[in-house]
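Quick one: this structure, given as C-alpha cells, is what I'll be asking you about.
For subunit A:
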Amino acid sequence: MSHVLEISGLVKTFGGLTATDYVSLTVDTGEIHALIGPNGAGKSTLINQICGEIIPNAGHIHLAGRDVTRLPPAERVALGLGRTFQITSLLDDMTVRQNLGLAIQAREGGNFRILDRASRRAEVWDEVAEILRSGTLGARADVRVADLAHGEKKQLELAMALSQRPRLLLLDEPMAGLGHVESQQMIEALQAARGECAMLLVEHDMEAVFALADRISVLVYGRVIAAGSADDIRANPAVREAYLGEEDA
Partner candidate 1 sequence: MKREHLILLAVFLLLALVPYAAELTGQTSWTRLVGQALIYGMAAASLNFILGYGGMVSFGHAAFFGIGGYVVGILYHHFDAGTSFLGLIPGTDQMLITLPAAVIVAGLAAALVGAMSLRTGGVQFIMITLAFAQMFFFLFISLKTYGGEDGIMVRRTNSLPGLDMKNKATLYWVVLCFAAAYYLFLRRLVQSSFGQIIAGIRQNERRMAAMGISTYRYKLAAFVLSGMGAGLAGALMVNFLRFASPDMMHWSRSGELMIMVILGGVGTLAGPFIGAGVLFTLETTLARYTEHWMLPVGILLLIVVLTTRGGLMALIRRLGGKR
Partner candidate 2 sequence: MKRLLTTASLLAAMAVPAFADGTKIGVITTLSGPAGYLGEQIRDGLALGLDASGAAYELVVEDDGRDPNTGVQVADRMLNEEGIKLLTGIVFSNVSGAVVPEALDAGAIYVSPNAAPSGLAGAKCHPNYFVVSWQNDSLHEASGAAAKKLGYTTAVALAPNYQAGKDAIEGFKREFGGEVTEIYTGVEQSDFAGEMAQIRDKAPQVVFQFHPGGQGIAFLKQYQQSGLLGTIPMVLSEPSYDGVILKAVGPAAVGLTGTTHWNADFDNEASKAMVAAWTAAHPDVPLTTYAQQAYDTGLLIGAALQKAGGDGDIAALQAAIKSAEFTSTRGSFAFGPNQHPVQDWYLTAIEADAAGNPVIVTKEKIREAVGDVYAADCKM
C-alpha cells in the first residue's frame, strides 16, 4: 500500500514558539487518518503547511510521491489535494449551484477563456445537476450561500471538495458547530466518500473520530505523541495524560 501523503521531520516555528516539532506521519490510499489533540496543539498549522499556506522551516511533505514542500497551494491541488476549512469558506454571494459550478469549472480547467459563456459549459453543469440530485442540497440549489444554515454550508463545502476528485482530502473539523443529527449526517457522508479518496481528519468530536478513523495520530505541543488504531489510542497513557492535563489546567 502506497502513501498518498508522507510528512517527515516537519518543523515550523513562529518567533520563539514551536508550532510543529519534527512531525512525521503518513496517510495511505483509501485510508481515513484522524489527527487529534488539545487546542493549540498545532493541528491547524500542520494542515496549513500541507496545503501550502504556510511554508515549514524544515522537513518534507510528499504528496503522491512528489515533494511538494515548497509548492504553492494551487499546484498541490493539481496533484490531488482537497480541503475543507475549520470556519466554512465559501463564495457567499453566489448560490449553491454557482459554488458547485465554480468548483467543477476550476477542476476542468480552460479558465483563461475570456469569450466563452461559463453558463453554457455542459461538462460543468451536467455534473452540478448530478451532485445536486444525489445529495441533500438539491432543494436549496438556488439559495445564496450567505442564507444557508451552518450545517448546509458544511455539507456544501464537503460536496465542493469531493467534486474536485482529490486523492487526499484534508478535513479541518468538519463536525465543528454541528448538532447531533447533522453530525450523524456528516459521518455518513464521509463514510460514503471513503472509497473515493484518502482523508486526513482533524476533529475534536471523538465519537466521529472513533467511528471513522482507520488510524489516529495524537498531536500535543506540536509533537506526535502517539499513533495507532482507535483501540491503541484509547489505551495509551500518554494520550490520557495529555487530555486530562489539558482539562485540569
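Worth a mention:
Please note the rule applied: a residue touches a chain if its C-beta (ideal position, glycine included) is under 8 Å from a C-beta of that chain, and two chains touch if they have at least 3 such contacts; residues count from 1.
Behind the choice of candidates: all candidates are chains of the complex that A comes from, given by their letters.
Since the model is a prediction, treat every value here as computed from it, not as a measurement.
Among the candidates 1 or 2, the one in contact with subunit A in this complex is 1.
If you check the complex, the residues on subunit A that touch candidate 1 are 51, 53, 72-75, 77-78, 82-83, 85, 89-94, 101-103, 105-107, 110-119, 121, 160-161, 164.
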